[in-house]
Structures are given as C-alpha cells and as structure tokens.
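My questions will all concern the structure given below.
Every protein chain except one is present and positioned as in the full complex.
Moving on, here comes chain A:
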Amino acid sequence: MSHTLQTKNLHSGYDQNVILQDVNLSIPENKISIIIGSNGCGKSTLLKTMARLLKPTSGDVFLDKKSIYQIQSKKLAQTVGLLPQSPIVPEGITVADLVGRGRFPHQSMFSSWSKKDYEAVATALDMMNIAEFSDRHIDELSGGQRQRVWIAMALAQQTDILFLDEPTTYLDITYQVEILDLLKDLNLKYGTTIVMVLHDINLSARYADHLFAVKDGKLIAEGSPNEIVTSELIKETFNLDCQVINDPISNTPLVLPISRYHK
C-alpha cells in the first residue's frame, strides 16, 4: 500500500530559532527522495519535522491527508519509520534483540514475540546480511556492520515510509555504497518510500529518484537529478563553483568541484 506524505507551510526550528521557512512539498510515493543542502541549511530539521521528532512552529505535516499530530503515535509508527543519526546502543544488547525492538509498534503489551515478529526480524537480518551476527553484542561489530543493524531495526518495523538521517556518515566509501545499494534493494523489493539526508551530492544524484535542494531553510529546487543538478543550482545551494558532467557509470549528473588550486 502506498501512502502520501505532504508538508504545508511548514515552519520549524529549535528553541526560538526558526530554521525552516514555509516549506511546501510532497514526497513521491514508492521512490527514493534525497534532501541536499549545505551544513546548517535546515535539511536535517526538515527531515526531523516530517518524522515528527520536531514539532513545527507553524504549518503541518500530512500523512494521507491527515495531520501526523492527530494520528496515535504507535499507529503512525506502523507506517512511518526513522533511522536517527546517532541512536544509543543499550549495554550488552545482542543484534537480534536490538532488531526486535523495531517490532514494538506491532506488538501488544505483555505478549511475547509472535511468529510474525520472528519472521520480520529474520527477514531484516537476512536482507542486511547480518544473520551470522544475530547472537553477537553490538559493541563487537564494526561501524559498517552496526549501521546495517540499525537499518535492520528500522526494516523490522516494516513501515511503508522510511526516513534516514545521514545513514552513511562516518562510513568509508565501500560501506557507503553498500548501504545505499541495500536501501535501493529495499525500495525495489517492497516499494518502500525512502526519504534521506545525504552529504555526498554525487551519490545522491546516483541513488535519488527525486532531489530536494534546501538553502537557508527554504526549498529552492526539486526534481529528478538529471533535471535539476546543474552548476547554477550547485552554486546557489552550496556556494561552490563546479562543472557538471555525466557520470559514465550511472548516467546521472556528476559534480566536479572547482577549487582555488585546480581551475
């Protein structure tokens, strides 16, 4: 089943600081959308506000035309999931147990794991290729493996919409590509709508079906990478001079920065 997610006149921020200003957007269903922008532009704020981690100062977020603040939080968690930027690992927890916590919105109180819970956890572990670690403690794993565990937890939640806040940060390039490939698998196999914040513009152009460019808290452009990634847009968004060529591997735009020493 697909769901629609929209924002209307969305303003948001921390304390009295309004970061996000008047954002109106609609997330394409069953697609991968990536939010890009420079540091502090409000892209993470936008993601957090859409995923109800931050309450808008004004405006609203709508899931299937209904304000997400009028949906019971557990019910909402069955449709919308999020992988936070820095989740906390409880001491001594095993991989399977952590992934199992993703089942919380589907479980009734007191009852122990159902067959469906076990199946969802097993599927998530297999999809992220971490089944062999299921009994290991999280602290024994490498950064890339850990990130796959967290994504598996979000997968076990089995939501149709999945938000990810910089899922590849601190990972080396091999793991970055691996994680993004796995997310693409998820999108193709289950039609999961994926919305994420990524720093790397070239990887974003490769994996995104739809890009949202944010600057100073405003949405300045959106569309498919081939449509919108131009040297003008990059200059405006990141204040960076660049040349945009075709990425021969993926046939998507490839941004080559022009630096002071390399003109």
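As a convention for this text, a residue touches a chain if its C-beta (ideal position, glycine included) is under 8 Å from a C-beta of that chain, and two chains touch if they have at least 3 such contacts; residues count from 1.
Everything that follows uses one rule, which is that contacts and distances are computed from a predicted model.
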The hidden chain: which UniProt name fits, "Alkane 1-monooxygenase", "Phenylalanine--tRNA ligase beta subunit", "Aldehyde dehydrogenase (Acceptor)" or "Iron complex transport system permease protein"? "Iron complex transport system permease protein"
Thinking of the whole complex, not just what is shown, which of A:37, A:56, A:81 or A:217 touches the missing chain? A:81
Selected residue (touches chain absent from view) among A:22, A:60 or A:97: A:97
Residue of A:157, A:237 or A:252 in touch with the missing chain, whole complex considered: A:157
So which of A:121, A:151, A:171 or A:255 would be touching the chain we can't see? A:121
Residues of chain A in contact with the chain not shown: 14-15, 48, 51-53, 73-78, 80-82, 84-88, 90, 92-94, 96-97, 101-102, 104-105, 107, 109-110, 112-113, 118-119, 121-123, 125-126, 131, 134-135, 157, 163
